[in-house]
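Pasting a structure below so you can have a look.
Just one protein chain is left out here, and the rest sit where they should.
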């Protein structure tokens, strides 16, 4: 298993859903960064089941996830050495999942893990569990602290739930979105989403949606031109989160249906400064950031654990039916939102440091 | 610049659009592979301007791209050592681009390269030129030869041009698609695409489209579960090709609007074999291949070089207008099709060898 | 800082000498390995100050180093996922080192760290402390458990102390060396070493020595022929341990004074099996293991912290004198012995798995 993400700012993740806990080691974090523990814990709280933002979509499980740093910090600041952290598992009941051990749940990785490894961790998915994302959110919170210092701000919000788009009910307001229920970008859409969730829950079904992630303040120049283009790398980061089935940059799929003269973002100078008239590029041209906001979209599939009866198969090769109860979410959104934000922040920090350290040919020319 | 792709099967690319030529080194290719030069040259010919498949979308430039291997081959077979190849540049006229040197073309990487490197190669884009993809196509052809040996077949075709979908005019026929004009999946759509291209050309504009890439015969078990998921890696490979603005796996963006009970691919046993009733997952569950065809889609933006007059800026900070003549394509499709196919083949070969060599925990357990 | 060693079997180390503790994450350890905690703890105990093997060379500090695994183990066996461990610091008095903060101790990294980082951790060296090797010894113990399973045994012993060679006093007996004082390869040399240590201690000085590391049972075929030759990699592993100033393979420096006809290890067949008449190659030919024991030697410099008064400089640029008291060792040997053994074991495990997974072209040819 490849448990490390990043080339300069590197997160190595460890831990299982039903073991001692989840942790990670961040290597390559610059020294002197103030490690704001309240911010880190607050980011981690956002992915908790039952958080305010989870609204009615979440489960009732209570997880008291408290992050603790084991190394790399001195008097509240990073020392530039490896930064290890740990989040203890306090409320993991293996038995909840026990009945699923011998069936392959549709839409999960049950069968593919079995094909790959020849065994399945009987304890709630092990490394395949969404609980592994705890390490990503902590790593992403550290990355965000670094990015804030260099003027970059990453924001994530729910754009649509089951085809209901927030923008059809009001303005997109980024200021408060991470405090609203569902990480909604306006208040008006919330009752519509609540109503739909209730309906789907009654149907014993689940639903998906679209998450937008934006990064403001990214300077021009991030991204390597041939194989580590900024858009390719961000796509790798987001598509690596379970349940994501599509990643779009800027105009995304719409670009395929527009003309060059429309899709191009015209530039102009005003008062000696360069501006763009649009942002169909999503802040990235030729694989390199252009100084405009980075705009990303992730399409999130419905949670595959439906209470409705499904036809499937057992490990032993029988055709069976299955209805999945237990304490599952009905939608990966909103809990996936802080995870997608975290991965964006980690990837941007890595590319920022790579640019700062490796790619600045402008400053790295010999003379 | 990071000019290497892959971790086990690694392609290092070199060369510039107006230098001596374009080449690459493939490290990690298994020994004993018969290097079918006709196949490799044929793949390379598909991305040539003026190829049959290019139809009316392509330019009139003639490029006699002939690939030559410099090492790693003995009596027609790979030796397992590094495989170097070179394609000479024979028809590169620098002057064609000379007038553009001092303007920032909208939608291109002109300004971002300038921001990053502080200079621009005056010779037609240098490494940023689409000509760099010659190395990818050769690398991808070698990868395809390997994949064929293990029963994997990669196919790519044009799904839509400017919103005109091939499936609305006839069945999707994969057999002949790489031989048809535009890499079209049926004959019926071709006149509609031709007509649209003519209209857009008269408008002095350009257009985009959607490319589908499928991989058949991929065994279950490819992909690393945490950070190097197969879908994340393929997404990285495709989004790293210039002009791609969205990557979708399986149901893609549609997954965000469907219910769990619909989106799940039900499994069943028949005659002792396991089947799926659908393939919304696109052949990947939990980041690992499940044995179904891998289904990928790339949304390709319109070519930014439009003949129509555009407002833009000069390097010196003036507001100017620009209309781009020269020998440019009107659409990145179909020439981008063999490139997307190549990157898919390289990424799959890399993951296949990684699985074979690193990830086979099933066979790698101590006892 | 680059805190990861290895490409397939990877150890990421974290922690500081005066922080919470020292730990690590091992990624790439095969699943199903029985994690013999008694063995791991015993290896760790060997590097403890005041251990039996330390004899009179060690300090009087008591460190109750207890290793605890945080992830990757289920029912006493590795699961193939990342294996995190932690050793708490229980007896770290920062004040012991406080007087040294403003002086550059000769022979230490004080000045070079200051040049590189612009600050020094005031708490006993931080990551530069020899205490960091705790992570290496735990990592090496896990590696040894893996190697034992495949029939490889790593042994390390003290060959010489201050020019007094064990072989001049008796046979080299590998069986018991790790149980004897100083990891001595025979009993006869021990009193001579004890006497010399006493003399040097009275002189307020320190001394060095030579450590031999042997690996038995290594199959032929490990090592990559061009840049990751087995001898190059082992050399990297050993020279990366503080205090090592020379690494020799097989005949080592003697090879430079011998003739080809003497230095070549003649091969012969007996009863259908191939044997070598000598082992000047140290088990490695052309960068690849040949099935004979791997023979390595590390020259260890005297500990630079001498009680004798030394001339040196302060951080502020004054010429000063310094005599270093405190609870320091008089010789890096024998405490360095388990560290060198550990690094050899980690490097061999990494190369063994690389060979098993990546390099087996013999089995990896296409047909």
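Descriptive notes on the structure:
By letter and in written order, the chains are A, B and C; residue numbering begins at 1 in each of them.
In the analysis below, a contact is a pair of C-beta atoms (placed from the backbone, for glycine too) under 8 Å apart; a residue touches a chain by one contact, two chains touch by 3 or more.
Since the model is a prediction, treat every value here as computed from it, not as a measurement.
For the chain left out of this panel, the touching residue among C:210, C:294, C:339 or C:353 is C:210. Across C:189, C:306 or C:348, the residue that sits in touch with the chain not pictured is C:306. Listed residues C:42, C:64, C:188 or C:274: the one in touch with the omitted chain is C:274.
Residues of subunit B in touch with the missing chain: 1-4, 10, 12-16, 19-23, 25, 27-28, 31, 70-74, 79-84, 86, 117, 119, 121, 123, 126-127. Looking at subunit C, the residues touching the absent chain are 1-5, 13, 104, 106-113, 115-118, 127-128, 132, 160, 162-163, 200, 203, 205-210, 220-221, 223-229, 231-233, 235-237, 239-240, 242, 244-253, 255-261, 263-269, 272, 274, 280-282, 284-291, 299-306, 308, 310-313, 317-319, 355, 359, 361-362, 365.
In this section, only the chains that are shown with their structure count from here on.
The chain with its CA mean position farthest from that of subunit B is C.
The mean-CA centres of subunit A and subunit C are about 41 angstrom from one another, to the nearest whole unit. The distance from the centre of subunit A to the centre of subunit B, each centre being the mean of the chain's C-alpha atoms, comes to 26 Å.
Chain geometry summary: the mean Cα position of subunit B and that of subunit C are 48 Å apart.
Among the residues of subunit C, those touching two or more other chains are numbered 28, 31, 80.
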